[in-house]
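Dumping the structure here so I can ask a few things about it.
Here the complex is missing one protein chain, while the rest keep their positions.
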Amino acid sequence: MYVVRPVELADIAALEKLAAVSMPGVHTLPKTREKIVQAVEASIASFGAQVDIPSEESYLFVLEALAGHSLVGTAAIHASAGSNGTYFSFRNDVIQQVSRDLGISHSIHALTLCSELTSYSQLSSFYVDERVQSRPEAALLSRARLMFAALAPQRFSDRFFVPLAGVTDDNGGSPFWDALGRKFFQMDFLDAERTIGGARNRTSIVELMPHYPVYVPLLPGEAQAVMGQIHPSGELAFGLLTAEGFEADDYIDIFDGGPILQAHKHALRTMTQSMRCTATLYRPSRAGEPVVQYAVAANAGQQFRAVIVSVPSIEGGISIALPQEVLDVLQVAEGDDVLCVRI
Amino acid sequence: MYVVRPVELADIAALEKLAAVSMPGVHTLPKTREKIVQAVEASIASFGAQVDIPSEESYLFVLEALAGHSLVGTAAIHASAGSNGTYFSFRNDVIQQVSRDLGISHSIHALTLCSELTSYSQLSSFYVDERVQSRPEAALLSRARLMFAALAPQRFSDRFFVPLAGVTDDNGGSPFWDALGRKFFQMDFLDAERTIGGARNRTSIVELMPHYPVYVPLLPGEAQAVMGQIHPSGELAFGLLTAEGFEADDYIDIFDGGPILQAHKHALRTMTQSMRCTATLYRPSRAGEPVVQYAVAANAGQQFRAVIVSVPSIEGGISIALPQEVLDVLQVAEGDDVLCVRI
Amino acid sequence: MLVVRAIQEHDLDALYTMATQVGSGMTTLKPDMKMLGDRVAIACASFAETIAPEKRDYMFVMEDTVNKRIAGVCAIKAAVGLEEPFYNYRIGTLVHSSRELKVFTRMETLYLSNDLTGSSELCSLFLAPDYRIGNNGKLLSKCRFLFISQFPHLFTQKMIAEMRGYQDENGRSPFYEGLGRHFFKMEFDDVDALTAVGKKSFIAELMPRQPLYVAYLPKEAQDVVGQVHKSTVPARRLLEQEGMHYEGYVDIFDAGPVLQGRVSELRAVRDSVLAVVDPDTDMAHACAPELEPTLVSNTNLRDFRMILSEAAAVNGHIDLSTEEQQALGCRAGDTVRTLTLNARKNNV
Partner (left out) sequence: MLVVRAIQEHDLDALYTMATQVGSGMTTLKPDMKMLGDRVAIACASFAETIAPEKRDYMFVMEDTVNKRIAGVCAIKAAVGLEEPFYNYRIGTLVHSSRELKVFTRMETLYLSNDLTGSSELCSLFLAPDYRIGNNGKLLSKCRFLFISQFPHLFTQKMIAEMRGYQDENGRSPFYEGLGRHFFKMEFDDVDALTAVGKKSFIAELMPRQPLYVAYLPKEAQDVVGQVHKSTVPARRLLEQEGMHYEGYVDIFDAGPVLQGRVSELRAVRDSVLAVVDPDTDMAHACAPELEPTLVSNTNLRDFRMILSEAAAVNGHIDLSTEEQQALGCRAGDTVRTLTLNARKNNV
């Protein structure tokens, strides 16, 4: 069995190992021990914080294989993307061009630097070990963040977004960057990402990036081709998130043109279809009873746990029967509330 | 009993009478017989059309008091606001201003001329007679349009909006217009509305209105004060629409600064909470059985009808018991499908 | 002798004949009898001062007094952009600088503008091919500056001239291909034809209205911003010698430069002088040894005439031959305006 739980200090060594093998890229794990320690401590403080208004909290989750106690995945969610500055992205705008005399009317696609995502909650750092990628636990890890948000809505915005890494070539170059950011930053893509620490909320961005809309037809074909396209490493996350209800058309990343998925919580399956049920002890009654898979989560703090269970359908019901082992992992007793959603 | 139904040719005389008493303003009824006839004929053609993609269809509904066969309200919905041009509105933008050196960071509100509502379906022409304004039938009239859209989704966009008249003074002047549109059109508000026929999709708009964002702090206080504020005549509609799930913060009218309510269909109560039930004949079983009010609608063409009924709750059920009189008004028989939503 | 004079109604046929030789690239001189007739009528009314000053269009023809042939045409519009918007791109500069990252980026920017609205415009210059010799081109181009010096009150302080932009050997405009085509989705020649019939403003509705960084354009489009067509290089040089400068305004289609000048700083306005015509002595000009040629005009608005003479104004007097006096429609004792044909270098 696998469990998603908040990161703990004891995980630091394991995270270091994960960081060493995980993809080079900017939206994944911190790379150095120092930054990992920082992230873990920030997460522990965040889970422990009393929150009225979402702010600097950053929650880091790990996926643990209980057999062997090994970490096989990470995922994070930040309470507010702009707690530490303005979060910049390109908004996909459509400009109508009309000439009555010529009877011409067409739409021009333009990218506008905007700060609209600043108040959103941001999902990031999604990584799962190869062995788990095809298992439902990958989906559990991704959704656990939203289940936590469903259990503790005051900790988050009503809107969420996830930037996914865009297309780069074999040398780490980005066709989108070459057509746009490079002209203003005068440096290579990876140098720029290193310089700015992968952030999208730095003053340097407002100082250097264009403030006027970028007309897409003027971009070279290679740059247009990768707009909103994901790096192959992001395909798993993209699939999980669009199934969840995230939409990809409104924003793209200002550096590599990668997609930024976003959604109002009303559009997210985890938010709209999850049910609060009372946990009961599962006592197998008859063999062959049809079962379905649920993600089940409990607790809104550092004790947060999420697992997948296969149990009889609870549609219309108000309780869910869970084996003792699951109750133990979730750290709940019979009669406690849990959050359940079909997975 | 009252019924909402598509307008018919026989209604023209009654509509003329209504137009004579209804508010002066731009988002309500056509005023002249010729325009009324046009609107009625367009509506009849629209209800009769086979529609794959929403286009020029414009559906006009009336609220009829069955006792006396008098018309006491109108409401319309256009399949696509931009079927005949680009629909222009002001988008409420927030621009982040950051100076790291001075430690200053603040937001500036700006209005940007945009055409994003062009592909939306547009609700308009909502008018109810004074005697009906405080009755639930006002809500029925407003929602009937969305029930029709729920019954015939292919006829409409996934997104809807409703412009509501903004604040004008006793002389028909608009403080918002005086601060903005007047500078470009060089004419009074009412003259401009007359000249342009109340439309928001004319080439003249793209020719004359400002293409650069208008920074709200630069507008005179009186103009800022009325931005997004409704004319008193729109309060009933505003209340009904926000209860329905429409949101008012994203767009305002380019002429008078009145609010433009908009929503994705997923956010609308009529769309998300309506149930398709089988109609059965109501046979009162026991006195004092608790009843609730439903809006019930049937048929997706010119036979569309919507009424309010008070019947026992149908939560979880799949059929609704309706008195014979209601079945007759809805033009359905036992066993036919109807659409029901709590009102 | 060649004389440049105010156009007259009877010049219409000759003007049409010339317009048929112009070819593409000059939008203000197309072989369209209706358009040309309207224009000549406006020009005649302009010289007669029977229409409002800002509507005037002073058109001049160059006539060969020997064979009475019309060999060239040029014009000055009193004001552009007052009936239809007059669009240009203005080249501006934006600096993007981050001290933290030690980056300082200076970018050129294109702004769609109507800044030149109301300016007076030098336009419609065409010289018949067989007259393209000697100083004829200079005479035709520069006559307008002498006219302006004589009647500065008829013009705004800002004078402009649109120059045809760069095209490659195949008539392809790299600027149009890199920018306009994306928004118009039609051929450059079609755009050109539309502007010729006065539809320029409506095409401009399709242009992007937000400022554009030049760096977004393909290299070959960037390279031709403000560059004239190869055949226009001499015309540009002539105007620059008279005090017109490229100040960063270009055509929205082909990025050809707009030359601008302040009327008070034009060489003709600074340096031209009035002189009284002396009685013809026959001798002075007969033996004038390699004198620099001088532009000489009469001072008559309604029947403005100008020639190129070997005579020079000395101490407020000038000795013109009888033939020259006739060409100018003046006689001894009349006042004429004179300017050396070529600019002299400053004495620094």
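Lettered A, B and C in written order, each chain numbered from 1.
Following the convention adopted for this analysis, contacts are C-beta pairs under 8 Å (C-beta built on N, C-alpha and C of every residue); 3 or more make two chains touch, one makes a residue touch a chain.
From a predicted model like this one, the values you see are computed outputs, not experimental measurements.
Peer 1: Report, in label order, the displayed chains that the undisplayed chain touches.
Peer 2: So, taking every chain into account, the missing one touches A, B, C.
Peer 1: For the chain that's not shown, point to the residue among C:114, C:241 or C:326 touching it.
Peer 2: C:114
Peer 1: In the whole complex, not just what's shown, which of A:131, A:211 or A:276 touches the removed chain?
Peer 2: Checking each option in A:131, A:211 or A:276, the one touching the absent chain turns out to be A:211.
Peer 1: Hey, which of C:84, C:168, C:187 or C:323 is the one touching the hidden chain?
Peer 2: Here the residue in touch with the unshown chain is C:84.
Peer 1: Thinking of the whole complex, not just what is shown, which of B:68, B:217 or B:290 touches the missing chain?
Peer 2: B:217
Peer 1: Touching the absent chain: which residues on chain B qualify?
Peer 2: Those residues of chain B that touch the unshown chain are 95, 97-102, 104, 106, 108, 110, 183-187, 195-196, 203-204, 207-210, 212-215, 217-219.
Peer 1: Could I get the residues of chain A that touch the absent chain, sorted low to high?
Peer 2: Touching the missing chain: residues 206-207, 211-212.
Peer 1: Residues on chain C that touch the omitted chain in the whole complex?
Peer 2: Against the left-out chain, chain C lists 81-86, 90, 92-95, 97, 104, 106, 111, 113-117, 149, 201, 211, 243, 245, 248, 262, 265, 269-270, 272-273, 346-348.
Keep in mind that, in the parts below, only the chains that are shown with their structure count from here on.
Peer 1: CA centre of chain A versus CA centre of chain C: separation in Å?
Peer 2: 63
Peer 1: Multi-chain contacts only, two chains or more: what residues does chain A have there?
Peer 2: Only 95, 98, 100, 203 qualify.
Peer 1: Of all residues in chain C, which are in touch with two or more distinct other chains?
Peer 2: 205, 210
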